[in-house]
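This is the structure, below, for whatever I ask next.
The complex appears here minus one protein chain, its other protein chains still in place.
So, chain A:
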Amino acid sequence: MTRQYSALSLFKEGLAGQTGWEKAWRSPDPKPRYDAIIIGGGGHGLATAYYLAKNHGVTNVALLEKGWIGGGNTGRNTTVVRSNYFYPESAAIYGLAHSLYKTLSTDLNYNVMFSARGILTLAHSEAGMETAARSVNAIQVNGIDCELFSVEDVRRVVPIYNFSPDTRYPVYGGTWQPSGGTARHDAVAWGYARAASRLGVDIIQNCEITDFIIENGRCRGVVTSRGAIRAERTGMAVAGHSSVLAAKAGFRLPVNSYALQACVSEPVKPIIDTVVISPDTGVYVSQSDKGELVIGGALDRIPSYGQRGNLPVLEGVIAGMLEMFPIFGQLKMMRQWAGIVDVVPDSSPIIGESPLPGLFLNCGWGTGGFKAIPAGGTLLAHLLATGRHHDISRPFDLDRFARGRLIDEAAGSGIAH
């Protein structure tokens, strides 16, 4: 069977009628006991499984997914990867993710199509430019590449933008992270799944958690739709449903679940080769490799677990997109969907041991979880393997809410999350 993906193996399989490919990952039945359990087969859970095996040599691991892998927020985001954050703690965590993304295709032997096409966050007023300059300074001090853009710079990078003098949101300039970009979201899930499975991790789909096994105040495993599974350490990466699992484990989280919508247009010829974010219209746009314009916006303002989204926000997003790019007025929209995201008061993730010892958290990424997948996986794997925080995850512990040491990125990021 052909295991390694390469131009040579593709050529050989072409000659052999494509009959020798092995399945990308195994689908074994769950065993009654593992060294570690990971709940959630999205990007963060799959990355956790991979780094547990690769970085820590822990391979007797079960990854449990209630639906199919990558079917939640990992398959519903707008694929943006960036690390231009305001606070040093955030720069460390998103910077780690960004650096891992750059070599991920080689590491996983799976093309995740990471494309460093640059991220442009626009400023629409003089005050906006002052805020942008402050952001750029902070981001540069954090060691992240970022530049302040003038109107001429914006015109050079996005010539199709609406620069007309009577526009509602005129461009004054913006901030530019040249190394930011996009990656193919499904490929990130599938690549991590394949690599983890090859290292020995059992990926078990259609396996829903119905309860936790709690003995002497410790989490000793889970009860699932496919039977009880025991392990001394359990990690959960189930963004959108973190509160639901926390309730089963007997604690609460500082999380509200909201729907975040996105939509794509029909595919068109290449017309925009970067990611453009306009905080004032609340809209961002990029173009996929298939040619679809990928359009995202702000959260629905109604707490929700329904993966659809409501019309008023979609209407606002489309209006904002047309304000930014009147040239898109004739485009047909093909699909609209929503993912349920964990919204946390300080817009920063929660990583660490939960109030139930033996159960570890990776949640609260808000609207920005995709870009953080390699870091979320690395850090949760470190916790599961050692029982202790990595230096980068320590500030993101759940205890920050009682201690008052919040990492408030709400103002530091482009779109509210």
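The rule is short, and it goes like this: contacts are C-beta pairs under 8 Å (C-beta built on N, C-alpha and C of every residue); 3 or more make two chains touch, one makes a residue touch a chain; residues count from 1.
Everything that follows uses one rule, which is that contacts and distances are computed from a predicted model.
Undergrad: Can you tell which of "Sarcosine oxidase, delta subunit family", "Periplasmic binding protein domain-containing protein", "ABC transporter" or "Aspartyl/glutamyl-tRNA(Asn/Gln) amidotransferase subunit B" UniProt lists for the chain that's not drawn?
TA: Not shown, but named in UniProt as "Sarcosine oxidase, delta subunit family".
Undergrad: Taking the entire complex into account, which one of A:G200, A:G227, A:P267 or A:G306 touches the absent chain?
TA: Only one listed residue reaches the unshown chain, and that is A:G306.
Undergrad: Give the residue, chosen from A:L8, A:V141, A:I160 or A:A247, that touches the chain omitted from the document.
TA: Considering all chains, including the one not shown, the answer is A:A247.
Undergrad: If the hidden chain were put back, which of A:P267, A:P345 or A:G387 would touch it?
TA: A:P345
Undergrad: Spell out, residue by residue, where the missing chain touches chain A.
TA: For chain A, the residues touching the absent chain are 241, 243-244, 247, 252-257, 301-306, 310-312, 345, 401-404.
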